[in-house]
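Note that one protein chain is taken out, while the other chains of the complex remain in position.
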Amino acid sequence: MNIDNIKKEFPIFDEKIQNNDLVYLDSANSSQKPKVVLDRINDFYSKQFSNVGRSLHYLAVAATNLYENTRSSVQKYINAKDKNEIVFTKGATEALNLVANTLGQSILEPNDEVLITELEHHSNYVPWHFLRKSKNIKIKFAEINEDGDLPIENIEKEITEKTKVIAITHLSNVTGAVLPIKEITQLAHSKGIVVVVDGCQGGPHLKLDMQDLDCDFYAISCHKMYGPTGLGVLYGKKKWLELPNKYEAGTMATAQVIAFDQSIKFLESIGIEKIIKHEKELIEYGQEILQKNNSVKLIGNPKKRSGVLSFTIKGVHPHDIATILDETGVAIRAGHHCCQILHDKLGIPASARASLGVYNSKDDLDKLNEGISNCKKIFDLK
Amino acid sequence: MNIDNIKKEFPIFDEKIQNNDLVYLDSANSSQKPKVVLDRINDFYSKQFSNVGRSLHYLAVAATNLYENTRSSVQKYINAKDKNEIVFTKGATEALNLVANTLGQSILEPNDEVLITELEHHSNYVPWHFLRKSKNIKIKFAEINEDGDLPIENIEKEITEKTKVIAITHLSNVTGAVLPIKEITQLAHSKGIVVVVDGCQGGPHLKLDMQDLDCDFYAISCHKMYGPTGLGVLYGKKKWLELPNKYEAGTMATAQVIAFDQSIKFLESIGIEKIIKHEKELIEYGQEILQKNNSVKLIGNPKKRSGVLSFTIKGVHPHDIATILDETGVAIRAGHHCCQILHDKLGIPASARASLGVYNSKDDLDKLNEGISNCKKIFDLK
Amino acid sequence: MNLKELYQEIILEHGKNPRNLGKTENFNKDAKGNNPLCGDNVHVYLKLNDQRKVEDISFEGSGCAISMASASIMTDLIKGKSDNEAKEIIEDFLGMIKENPELKNKILKEDDKTKLMCLSGVKQYPMRVKCATLSWHTLVSAMENDGKEVSTEN
Partner (left out) sequence: MNLKELYQEIILEHGKNPRNLGKTENFNKDAKGNNPLCGDNVHVYLKLNDQRKVEDISFEGSGCAISMASASIMTDLIKGKSDNEAKEIIEDFLGMIKENPELKNKILKEDDKTKLMCLSGVKQYPMRVKCATLSWHTLVSAMENDGKEVSTEN
C-alpha cells in the first residue's frame, strides 16, 4: 500500500467538516478508521452474526473461529510467544486495571513500591493509586529531565529493594518521547522487578515485539490503532495470566474483535517500517516549522520523538488555540491530555497537542502552522 | 412498523446459512441487528468519527452530543428519573460487577446476606461470590417451585435481619419465567433491602419502567436488545451512583453507544406492547406444539413465560439436538446457559434452548419441531 | 467566521488584563470551581458586608481568554451590588448564555450589559460555554457559602 494514497482508504476524509477539509491531528486521542474495518463490521453483523463461544450452531462456530483468528493475528503482530497471552478488554484502561488487580493479588505487599513516571497517563496512575489505598503500597515517580525525556538513569535511581513493579509508558502522549523499554526491562528483570508497559501510543507508532521488549505486560488501545472503539488488548506473559477466557467474562465485543483483524491487516499491508519512516519525516517537519515560529514553545525535546507534538503559544490559552484551529477544520486537542502530573511539573495548566496518524501529510502540518498564525493575529501577537 | 415484516429489517435473514434459510432461535444469547443500527455504526465511523468528551473540535463536540443523546434515549426508554442514572458499561456482566463493588464498598458488612435465586445467570452470582471471599458476606438462594417459578413467598421466607441485598433476574434465560420485580421491590424496600435486577432478558422482552419497578439497580445487555456487541447499561438510582463519567473511565465504546440509539428507536417504532403480544403468541404456540411431542420435556411451567423455551428430549443429549437442528439452519443453544445452579437443581447436565426475537414467526417454531422429529428419527425414538 | 464574535476586542482585552485578579483581603465568602475535562480552575472570593452588599470581590485562577474575561467582567459588574441584585444578574447572564437572546435585568446599565453580551459568542461553541459560565457558578456557590466545589461535569 502506498503511504501517499493512504488517506483515500479512510472514508471520513471525503467529508467536509463545517465546509472545510478535515485536517485530523487528534489521532493520539483516537484514530480514524479505514474502510476495510468498517466493511468488516458491517459484513459480520449483516451476514455472519452470532455470539461466540457458547452455542454449537454454524454461525456461533464461525464467529468463534473469527474471534480466535484475531487473537492469533494480534499474537503475530506483537510477536507474543503464545496466543493465550492475548486478552481482549474494553480498552487500555481496563487492561491496566486488570494488571494492577492481578499483581495486587499475587505479588504486591504493603509498603512495596510501584515505580511509575511523570509522563504517565491517568490510566497508568489510577489503578496503582487504588492499590495504594487498598493495599498500602507506595507509588514513586521517576522524573523527566529538562528535555522532557526519561533517561534510564532516572529510573535506576528510584529503584529500591522494595520496588516490585515498574509501570511505564512506551511513548508519551504529550511529549512524544519514546522510552527505552527494552533496556528498562533488562534493568528491571535483573532485580526481579515486573515491567508493565502502557502501549497506547506505542501501538500505532512503533514496532511491537513483545519477545524483544521482554516486558511482562503491555496494554494496547485498539481504537488508536485504526480499530473499532470499545476494544483493548492486554498482553501478559504466560506466567502471569490464566487463560484468556477467565478475563473475557460475559459477552465480549465480538464484532469489534473480529473487525480488529482488519486493522492489523491494514497496518501489515503498509508495514510498520514505512509508517515509522513516514511519521518521522512528519514529526521532523512539524518541529522545524513550529520552531521557526517564535511564539510557539514545543513541549519537550526528547531524543526520540514519535507521533505527537505538543506546544503552547505565549499569550494564547490552548483552548483558544483549539477553537481557532477548529474553525478551519484543523482538529487538535487542548487540555492536559490526562497527564496532570506532567503538566503540574511543567507548570502549565494545559497544552495544545497535534498528533499524527498514517493519513497525515506535510500539508496538514502547514495548515496547523497557518492556524497558529491566525491565533497570533486574533490575539494580536507578533 | 409492521411486526410481520420485521424480518426484512434484518440483513442477516437475506443470507443462506449452509444452504438453508436461517431460523434463528438463539436471541437470548445475542440478538441479530437491524439495518438501521448497522448503518448508524457505519455512518458514524465514516462521516463523524471522533472520541468523545475530551477534545474541543467540531467532531469531538458532535460525537459527545450524540453520545449523550443515547443516554437520554435510554433514560426515556426505561423511564428513569434522571439521565445521570444511566451508566454505559461493556456489558451486563460488567454492570453487575460494578453494582457488587459499589454495594460492597458502601453497605455490605461481614456476615450480611445477599439473597439471589436458583434461576440466576453466572453473571449475577460471581460478583457476589467475590464479595463472599473478600468481605465474608453470605449468599442465600431463593428456591424455585415445581413449575420452575419463583413466587414471592420463596423470597420472603429467605429474608432475615441480615439481608441487605436481593439480586434477581427479571426473566429467566432458561425457563423464561417472568419474576414479579415490582412486588419484590415493595417487599424488600419495606425492610430496607436494596434490589438489584439482572435485566438482560427483561431488556428485549418486557416493558421497562424503572420508576414503576422502583428497583435500585437494573443491568441491561445492549447486544440482546438489537444493539451492538460490547455494550451494556447500568441503571442505578441517583442515591447509589456518582456521576456516570466516574464509571465510564478511559475511551468508551463510543460508536456502539451512538448506534444503540437506533436500537432504542427501532424498538420504539414497533412499540413494546406489540412486541410483547407477538412474542406471547409465539411462546404459546411453541409450548403447544412441543407439548404434543411426548418425548419432549419443557423445562419449567411458569405462570408468566416470555422469550424462552428450554427443553430436553429423553434419550438425546442437548448437544446432539443442537447439531442436528443446525443441519437444517435452526440455530438453538445447548448447554447450561451459564445457569449451572438451576441445572444442578433440575438434575440435568444441560438443556436445549430456543429463544425468541421480534423477527421470529410460527414458521420458525414449526421448523424447530420438524428438527426435533428428525432428532427422534436419527436416535430411533418413538 | 464566528471567531470574530467569540473573540471580540473587549474579551481579548479582559482576557489579557483581567480585573480583580488575586485574593481580596478580608473576604468572608469564597468557593472554588473547576472544569476537570480541561483543567481550568477558578477561586472566587467576596466580602459581603452587614448590609448584604458585595463590598469587594476578586478571583484567582487560570484559563482561556473566555474564562478569564468572563470572570473579570463578572467581578467588575457584581462589585457594589446587593446580594439580591447579584443573584438576579447571575441568573440573567446564565439564562442568556443558555437560551435567551437578550439580558433582561434592570439593574445593569446599558454599556455594562453590552460588555456581558460580548460573551454571548460562546453560544455557537458548545464546548466553550463552560469556560464562560464556570466563574459564575462558582460565585453562586460562594454566595451560598455551602463549601461545595463547583464542577462543570454535572
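General remarks:
In this document, chain identifiers A, B and C correspond to the written order of the chains, with residue numbering beginning at 1 in each.
The rule is short, and it goes like this: a contact is a pair of C-beta atoms (placed from the backbone, for glycine too) under 8 Å apart; a residue touches a chain by one contact, two chains touch by 3 or more.
Computed from a predicted model, the values in this text were never measured in an experiment.
In the full assembly, the chain not pictured is in contact with A, B, by the touch criterion defined above.
Note that of B:324, B:341, B:358 or B:372, the residue touching the chain absent from this view is B:324. Those residues of chain B that touch the chain absent from the view are 315-320, 323-324, 327, 334-336, 340, 343, 349-350, 378-380.
Touch with the hidden chain on the side of chain A covers residues 53-54, 56, 60-61, 64-65, 84, 243, 245.
The rule is simple: only the chains that are shown with their structure count from here on.
Any chain touching chain A that also touches chain B appears here: C. Each chain gets a centre from the mean of its Cα atoms; the one farthest from the centre of chain C is B.
The geometric centre of chain B is 48 Å away from that of chain C, both derived from CA atoms.
Separating the CA-averaged centres of chain A and chain C is a span of 37 Å. Counting partner chains per residue, chain B shows two or more touched chains at residues 54, 56, 60. Those residues of chain C in touch with two or more other chains are numbered 37-38, 127-128.
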